[in-house]
Structure formats: structure tokens, C-alpha cells
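Here's the structure we're looking at; comments come further down.
Left out: one protein chain. Kept in place: all the others.
And then chain A:
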Amino acid sequence: MEEAPIISFKHVNKIYSNGTVGLKDINFEIPQGQFLVVVGLSGAGKSTLLRTINRMHEITSGEIKIDGEPIQTYKGQALRLLRRKIGMIFQGFNLVNRSSVERNVLSGRVSYYPTWKTLCGLFTQADREMAVRSLQRVNLADKLYTRADELSGGQQQRVAIARTLMQEPKIILADEPVASLDPLTTKAVMDTLQRLNREDNITVIVNLHSVPLARQYADRIIGLQAGQLVYDRPISEVTEADLNDIYVTEAVQA
């Protein structure tokens, strides 16, 4: 018997209020522990797809299940608990620039505390040590008290990963995590994601523009075109020509 998927999309549609189609009849499942890469041109719906998983974007119709539970009805505390088990990494890092690295990393833990404790900064000793360990995993423990905006882009992205680790997530969503990084730091960030995927069995979903990167890291690649799922293969069956098609056919149409 096959294990139940951690995420499943059934007939998911998303139409923006201005009429733009974001997602069109998306159907697929993601098993626990997969490293999934989503490719497609800008505006194909990759970011939208990612953000529907943690309800940063609402869908218009269809059903998304996580751990077998439909997530569309979640509100308030239930929604926050859903988001807690889904880490997210952004193209622009999205750290609080003027705060220290420690505070940024600890902010990944706030959903484990009642609001008043987060306001007083009453984190347990264990969680403060956890913040240091998270930074050690991304090789930045020596920057604990540095201000976030004093770090380079690659370092900031690794701090963002450390923040995500504080959530103890089952899933990590990464929206173009390396789009604004140079090749060397790109490798550092992608390697970190791969390590978390393999060592902690975290399901990782990454939006990428780069076909070589996708082939290097993915267990499976899906392709989006104008909001539709046009490609879905395990990495062993992916050919260079397929991936070029995802980009080229649309470019020709446009």
C-alpha cells in the first residue's frame, strides 16, 4: 500500500479579482519527503501555486489537502497552526532588516507561544539554544548578534532558512530562493535545502527559473504554463528537451 501524500491538489482553480486566471484545474499529489521543483516562465503561476499551500493566497475552487485534511476552512488559530508546519523562503529573504539575526531566527518560533509572551520576548532557554543550533546548520552561528541588513544576500537567505527551521516544519516552500543570488551562494542555499530534505525528511517545494538547477536538485519536476500543469515527471524521466519545451512553447505563443 502506498503512503498517503502529504499534499494533494484536486481541481484547484484560482481566478484573481481582476479576472486574471492564476491557476487552472491543478491536480497532483506530493509524497512526504519529496524534493519537488516547479518550473515555468514568470507569471505562469508558480508563486501562486506555492502560496495556496500555506493559504497566503486563497483559491477560487477545488480542494487542497495537507496530511489528508482539507485546509480551505481553517481560520484563526487553526490556520496559524497549519502555517507553523509549513516553512516559507522568499526571493527577497524577507528578514526584518533592522533587527538582529537572533531576533529574526527566534521570530520563526513565535507560533509556539501565546501572543503576550512573544511581545515580552519570553523565549525559553531551550528555544534560544535551538536558534543557535539552527544557525549552526546554515553555518552562521557567529552572526547571532549581527544586524540582518549587515549580512550579504546569501547569508540573509540562510538566516531565513534558520528562521524556517525554528518552526520545525514538515514542508518547506521556497519561492525563487536563489533568483537574486550569485552562483556560489546559490549552491550554498540549494545545498542547505537538499540537506534538510535528506536529513530531516522535510518535503521541499522550490520554484526555480534555472533548468540546470532544477535537474541537479529535484526528485521530480513539474511545469506550469499560464496557470496550467503541463509537465510532471520524476527526475529519472526528465529530458533536457522536455524542459526547453516548457519555456519555448510559451515563448513562441507569446
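Basically, a residue touches a chain if its C-beta (ideal position, glycine included) is under 8 Å from a C-beta of that chain, and two chains touch if they have at least 3 such contacts; residues count from 1.
Convention: contacts and distances are computed from a predicted model.
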Query raised in the report: According to its UniProt entry, is the unseen chain "NADH-quinone oxidoreductase subunit H", "Phosphonate ABC transporter, permease protein PhnE", "Aspartyl-tRNA(Asn)/glutamyl-tRNA(Gln) amidotransferase subunit A" or "Electron transfer flavoprotein subunit alpha/FixB family protein"?
Result: "Phosphonate ABC transporter, permease protein PhnE"
Query raised in the report: Which listed residue, A:13, A:32 or A:118, touches the chain dropped from view?
Result: A:118
Query raised in the report: Which residue among A:12, A:30, A:44 or A:88 touches the omitted chain?
Result: A:88
**Report entry** Contacting the left-out chain in the complete assembly, out of A:8, A:34, A:134 or A:167
**Finding:** A:167
Requested in this report: Tell me where the left-out chain touches chain A, residue by residue.
Outcome: 54, 56, 79-84, 86-88, 90, 92-99, 103, 107-108, 110-111, 115, 118-119, 160, 163-164, 167, 173
